[in-house]
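Note that one protein chain of the assembly has been removed; the remaining protein chains are unaltered in position.
Chains: A, B and C, in written order; residue numbering restarts at 1 for each.
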Amino acid sequence: MIKMGVIGCGYWGPNLIRNFHNNPEVEIVAIADIDSDRLTRVGGLYPNATQTADHRDIVNDPSVDAVVVATPVSSHYPLGMDVLQSGKHLFLEKPMAASAEECRRLNDAADKGGLVIMVGHTFLFAPAVRKIKALMADGDLGDIYYVSITRVNLGIFQKDVNVVWDLAPHDVAMLNHLFGANPTVVSATGRSYVQVEKGIEDVAFVTLEYPGRQIAHIHVSWLDPNKIRQMTFVGSRKMLVYDDVSPTEKIKVYDKGVEIQPHYDSFGEFQLQLRSGDIFSPRVDMAEPLKIEAQHFVDVIKGDAEAITSGQQGLEVVEVLEKACQSIKDDGQPVELVQGI
Amino acid sequence: MIKMGVIGCGYWGPNLIRNFHNNPEVEIVAIADIDSDRLTRVGGLYPNATQTADHRDIVNDPSVDAVVVATPVSSHYPLGMDVLQSGKHLFLEKPMAASAEECRRLNDAADKGGLVIMVGHTFLFAPAVRKIKALMADGDLGDIYYVSITRVNLGIFQKDVNVVWDLAPHDVAMLNHLFGANPTVVSATGRSYVQVEKGIEDVAFVTLEYPGRQIAHIHVSWLDPNKIRQMTFVGSRKMLVYDDVSPTEKIKVYDKGVEIQPHYDSFGEFQLQLRSGDIFSPRVDMAEPLKIEAQHFVDVIKGDAEAITSGQQGLEVVEVLEKACQSIKDDGQPVELVQGI
Amino acid sequence: MIKMGVIGCGYWGPNLIRNFHNNPEVEIVAIADIDSDRLTRVGGLYPNATQTADHRDIVNDPSVDAVVVATPVSSHYPLGMDVLQSGKHLFLEKPMAASAEECRRLNDAADKGGLVIMVGHTFLFAPAVRKIKALMADGDLGDIYYVSITRVNLGIFQKDVNVVWDLAPHDVAMLNHLFGANPTVVSATGRSYVQVEKGIEDVAFVTLEYPGRQIAHIHVSWLDPNKIRQMTFVGSRKMLVYDDVSPTEKIKVYDKGVEIQPHYDSFGEFQLQLRSGDIFSPRVDMAEPLKIEAQHFVDVIKGDAEAITSGQQGLEVVEVLEKACQSIKDDGQPVELVQGI
Partner (left out) sequence: MIKMGVIGCGYWGPNLIRNFHNNPEVEIVAIADIDSDRLTRVGGLYPNATQTADHRDIVNDPSVDAVVVATPVSSHYPLGMDVLQSGKHLFLEKPMAASAEECRRLNDAADKGGLVIMVGHTFLFAPAVRKIKALMADGDLGDIYYVSITRVNLGIFQKDVNVVWDLAPHDVAMLNHLFGANPTVVSATGRSYVQVEKGIEDVAFVTLEYPGRQIAHIHVSWLDPNKIRQMTFVGSRKMLVYDDVSPTEKIKVYDKGVEIQPHYDSFGEFQLQLRSGDIFSPRVDMAEPLKIEAQHFVDVIKGDAEAITSGQQGLEVVEVLEKACQSIKDDGQPVELVQGI
């Protein structure tokens, strides 16, 4: 039984607590939050866990094996350092930290202590993403030409980081994972419309170039009326659309199909000719990704698996976010990324 | 009764012929195409129109009042010039010509001859676009922050122009019309995956900045598995999504609605909280835009209306396309547009 | 070249005229309608066809080979009889006539004259229906258990027939065609809400039993807010949904897939578990069914094909409609159909 403490039970923390609590190999022994209302509300659901406003009560408790940190990004580094230096394994919500430099230091501390760091890039545990990975490995899509991503929704603004730091980590983590490579060049355009005075961008368009000549274009926004989480993979053989919001058809694979007959005799035929090949929508398991992610952290701690979302992966994502924001500052000037960091 | 000739009955020409034929004030007297198969097939439906392989038979026919040119872009300028110099009114398919310089010369020729030039920016006649224009004029959306556009589909490749010249004219024409202004800066990224050796880009991401600080981002592609024609307008008061492919809800207007409660007790509540306000989908007339466009050309010729899609509008669109392609060549470097051209 | 006359250019007639006009083996020589406005408007598009208010001008014209009748149902019998008795082939819009008795007489007259009768059950020419027929023949679906059909939409009321006569012919024709059999028992419930005083039902629920123990349930309505044209085929091996309104995925075939895990740990998993197998959406040709139907009539006249929608098929559909209405009158009492009529 792994004894676990959780620091932060705001927006995302309760989901982590619930999933670790439901895991038969984990016991949540302590929960910390500086907001006493949240602490009482969430803690009340887990009466066997102690509640504290001071994270050091968890860090200094020798019976705790591992700590989950689900707090604002700016506190990931100091809290994570405290956890590692007390000799405990660390689960950090994404993005890993506020800078690549902070990520490197956390990784160094974990290496020295022989401790596990895992970063909460949840999508890598989504059954749909695993299915896409498998389809790509099978060569179903052929060579990937480009990926076009829209990750937008209304109204959950962050106050400490911009929309790139908030939403793009999902996409960068998935792309790096699916391509098995990191981007070489990043360019981005961003604007701040709502939090203008703070200069926090709420909409951005980010372009990544990967070593295999693939482009990935990511549109992130906090201002869009719809929650859209859509990735279109265009390959030389087939195309794939991953719509994470669809309740029934998360993945659709499109055959290229026959030539489109180019002459139409009526407005109707023209309007309606929207596709040309077969469509296949494979079954995707509906398991909650966080449940799988929680089990993975357990397996990594036990030495039964190597972290899919290790500190190294977390660092590589943060590198891209940093350069994307640099490009926004430079009016879209492309920024190169050093490989093998 | 306006006697009309049509040059070009390939992909789009038949739609123009059918709509002008159905107009009670127009008589199609002649059809020209260098492809005799197309000419025979399309001409056969209009037995009262003469058929010719040589457009000069139309241009030189003194009984013809106006000529429709629906040929590849590269021939718009020479054919259009022939039409104007023979003293006939001219309807040119979009984009108006292969360069801004060509557009200016055509406009000059029309001015000198006191002739009408109209460019086939069909979407400006779509009832949905007129509805959007009205909603914007009423202040329903507040200040527009940005517009995000996806105009993609599979398989109708052009061989003489890239995807920006093929698909973006629709968006640039609509944006200029809806904002009542031209963009000040253009940047674009493009790639050629299928017609690599020719260097014809089949996917591109174009960013336009308008004088009111608005951004418009346009994603065009010939490689996407789905036909998507979607524009999302994000305003300070409301948002609007125009989905031209939707058979039932082309326009949706989204209220911002109340604050989202930021804490969820379960995965389900979190997953399902996709929106926060009311949605309104106004009735949009289903009239074929080309029918309205055809009537408009008639009205302009008769002096009853001023062209909404005049040669000046056509020129302003081509200016943007030119600069976008220049930016693609320069790896995304922003290009400024001179106003008041 | 088949010389053809058309009687009736109201709601559906123009579609027939356009498709026969576009057929290279047909010449539309005359159009009749008692509404002079409609006649002038539609006739104006086909200047080479003579216009007449009196259908006898067509029937008595010895140069006419075949006549299309697209008028209200009540006139199908007298007009059809006139056509056949003048020795011309007959295309009748669906439903074939106002009673089974009328259908039988028309068939007798055609037999005696050695003439073709074809009924406009257009859906049998829809590429999607042909695809379904092929999938069923291949055994993909296994044994069909039941078919559930919704064919509803808003506002196109008929004044001379009820909603069963108006909309259900499509479904009965398709079911008879796909099952290769006629129903044995019919029961139906119907209500009149809008045209109450006339007693014309505007909504009905019809249940058909086929010889193979299959049930088909048809919901027809003129009052539904949406245009829905959906058929769900539930088979022992797979299921198929045919959504005629979908622009991109008219046919979807569903695998049964694995067992559903019956215990959920959260509301989200429960809510989202909406399906269990793969989905396949085959490409369906977008050709206009009427174009294929028109060609089929030509082929039948020329002796190159046997009518898929012959007078016999037309009669069998009308038999079902008659019995369904009898059941409505009898408060849903099941009515048996004599086989081999």
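The criterion applied here is as follows: contacts are C-beta pairs under 8 Å (C-beta built on N, C-alpha and C of every residue); 3 or more make two chains touch, one makes a residue touch a chain.
No experiment lies behind these values; they were computed from the predicted model shown.
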{"item": "Of C:60, C:85 or C:226, the residue in touch with the unshown chain", "value": "C:226"}
{"item": "Contacts of chain B with the absent chain, listed as residue ranges", "value": "18, 22, 247-249, 255, 257-258, 265-266, 268-269, 271-283, 286-288, 291"}
{"item": "Touching residues (missing chain, whole complex) on chain C", "value": "10-11, 14-15, 18, 38, 41, 145-146, 148, 153-156, 187, 189, 191, 193, 203, 205, 207, 215, 217, 219, 221, 223-227, 232, 234, 236, 239-241, 245, 252, 254, 256, 259-260, 262-267, 270, 273-277, 288, 290, 331-332, 334"}
{"item": "In chain A, positions touching the absent partner", "value": "21-22, 24, 44-45, 47-48, 226-227, 245, 247-248, 266-272"}
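Note that in this section only the chains that are shown with their structure count from here on.
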{"item": "Between chain C and chain B, distance of the C-alpha-averaged centres to the nearest whole Å", "value": "38"}
{"item": "For chain B, residues contacting two or more additional chains", "value": "226-227, 245, 266-267, 270"}
